[in-house]
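Of the protein chains in this complex, all but one are displayed in their positions.
Presenting chain A:
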Amino acid sequence: MPHRHTNWLYGIPYWLWIGLFVIAPVALIIYQSFFNIDSHFTLNNYATYFHSGTYLQMTVNSVWYALLVTFFTLLISYPAAYIMSHLKHRDLWLLLIILPTWINILLKAYAFIGIFSQAGIANQFLTLIGIGPRQLLFTKSSFLFVATYIQIPFMILPIYNAILDLSPSYVNASRDLGATNWQTFWRVIWPLTLPGVKSGIQAVFIPSLSLFMLTRLIGGNKIITLGTAIEEHFLTTMNWGMGSTIGVVLIIAMVIIMIFTNSDKPTKGDRPS
C-alpha cells in the first residue's frame, strides 16, 4: 500500500534507535570479547572458554537445565492449553493465565524462598506425610521447579493461540475417517499446532539459559547458567572481556534456537524480554 504522507524525517528517532541500541550494542559485545581485563587485544578469552573445562561444563549444564525446564513446561502446558481452548469462558481463563506474568518475577522467586524454607509450608507438608523436613531451598530441583513455574504461562499462550487457529473440521474429518483419539492427536492436532509449540519453546528456552536471579535466590549457586556467568563477570569480577565471550556464546545459542524453531515473526503471546 503506497503511502505518500509520512516524511522520512519522522523516522529519524527510529533509525537512530536501530543504529545505537540494536546494532551498536551487539557489535560492542562482540568487540569487547576480544579484550582482556587490562584492555589489550587478545584471543585468550575464547582460548580459555574452549580449553578450560569449567566453561564448557557450565555451558553444557546450562543448556541441559534449560532443556529440562522447557520439557517440563511443555509437558504441563500443552494439555492445559488444549483444555482451556475448549472451555466456554476461555477468554477469561486466558486472562487468568496472563495475570501471574504481570506479577514481578522477583516477587514470585521471593515467595518460593518462604515456601521452601526450613520451616516453610512445603516442609510442614513433608513432615505431615511422614517424610520429614528436607533441604529444599538451594537445590537443583527447587531451581527446576521455580523456573518451570515461571515459564508455564509463556508456553501456554502460543500453544493456546495455535489450538484456537486449528479448524475443528480437521478433527471431525479425522474422526469420521475412523482415526482413534491418539491417531487424531498425533497425526492431525499435534502437527497443526506445532508452530505454537515452537514459539513456546523459543519463548521459554532462551530465557531459561539466562535466569541468573533464580540461580542466586533459589538455586543457591548450585547451578551456574550462562546468564549467571555473564552477570558474575560483568558486575562482580569486572572481567568484561570474558563476560562478553560468554555473551557471544549465548547469542550463538540463541541464533541456533531461532533457526531450529524457524519463526521469524514473533507470534501473539510473546514474552517480555
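Please note the rule applied: a residue touches a chain if its C-beta (ideal position, glycine included) is under 8 Å from a C-beta of that chain, and two chains touch if they have at least 3 such contacts; residues count from 1.
In the analysis below, contacts and distances are computed from a predicted model.
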- Task: Assign the chain not included in the display its UniProt protein name, restricting the answer to "Spermidine/putrescine ABC transporter permease PotC", "Putative alpha-E superfamily protein", "Monovalent cation:H+ antiporter-2, CPA2 family" or "Cytochrome c".
- Result: "Spermidine/putrescine ABC transporter permease PotC"
- Item | Contact residue for the chain not shown (choose from A:Ile105, A:Leu126, A:Val171 or A:Val188) | A:Ile105
- From the list A:Ser117, A:Ser141, A:Gln183 or A:Thr237, which touches the chain that is not on show? A:Ser117
- Note on the structure: Those residues of chain A that touch the unshown chain are 1-8, 10-11, 13-15, 17-18, 20-26, 28-29, 32, 76, 79-80, 83-84, 87, 93, 95-115, 117, 119-121, 124, 149, 152-153, 164-165, 202, 206-207, 209-210, 212-213, 216-217, 226-227, 230-231, 234-235, 240, 243-244, 247, 250-251, 254, 258, 264-266, 270, 272-273
